[in-house]
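Shown here is a partial selection of chains from the complex, left in place.
Chain lettering (A, B and C) follows the sequence in which the chains are written, and residue indices restart at 1 in each chain.
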Amino acid sequence: MRIGTVIGNVWATRKEDGLTGLKFLFVQLEDTGGKPIDAPLIAADRIGAGIGDTVMVTMGSAARFAIPEQDVPVDAVIIGIVDSIDVESR
Amino acid sequence: MRIGTVIGNVWATRKEDGLTGLKFLFVQLEDTGGKPIDAPLIAADRIGAGIGDTVMVTMGSAARFAIPEQDVPVDAVIIGIVDSIDVESR
Amino acid sequence: MRIGTVIGNVWATRKEDGLTGLKFLFVQLEDTGGKPIDAPLIAADRIGAGIGDTVMVTMGSAARFAIPEQDVPVDAVIIGIVDSIDVESR
């Protein structure tokens, strides 16, 4: 999993069946110091994350397992809203 | 998922069974500002995307779940045509 | 999926059961202009691709679905021989 910040929304009226009702958010992944990693990705959200929230994102085929049906074509999902992190300086 | 723009077509007469009837499009992935990311990839399309459309693409094994049979060797699929995005400047 | 050119063969007598009979080819992935991307990878081939052919390659766990048994440890497969591509200059 990676951490990141929710930075926006994406809307698509015409889409694959099975995605109706799912909310899609842009997430900017970050390192533990808040530095952006790569371009923002789009993650499905079912737990009510909002703009500015720090979130945990699961990527790849494992992301489907956050959706009850599990047979949706989703490759990134927000699995948690981060309360705090604690990282040792090295 | 990533956003990108449909930029072309690819044709292959000789191909694996089970792919017959699927349309394959070149998609240039982009960041939220429209800047290209990596080389164009080939995504299957079942929702009728066309050249110039901004689309959402699911990659990896999850892409198969946009195809009814789900047992096709497809690793990228267009899951939506993007109406609009709204990203906060940071 | 990605496009690339078949550039060689690899032989392995001692290998996992279930791979016997599968042909393995080196494929150099390329962008739409023919420029190489990354180092060549090894893809399984069941459609009779040959040296110099332009091919479509599926990567990741989805590749297994081109093999009838589907339970083989294969992470890249040639799914089509490309007749032509048509990409819009941007």
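Rule of thumb we're sticking to: a residue touches a chain if its C-beta (ideal position, glycine included) is under 8 Å from a C-beta of that chain, and two chains touch if they have at least 3 such contacts.
Source: prediction; values computed, not measured.
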Number of identical chains in the full complex (with 3 shown in place) equals 5
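Keep this in mind: only the chains that are shown with their structure count from here on.
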Taking each chain's centre as the mean position of its Cα atoms, how many Å separate chain A from chain B? 19
Return the distance between the CA-based centres of chain A and chain C, expressed in whole Å. 31
For chain A, jot down the residues that touch at least 2 other chains. 61
Given the complex, residues on chain B that touch chain C span 5, 7-16, 18-19, 24, 26, 28, 39-43, 51-52, 60-61, 63-64, 71-76
What residues of chain C sit close enough to touch chain B in their complex? 1-3, 30-32, 35, 37, 46-48, 56, 58-66, 70, 77, 79-88, 90
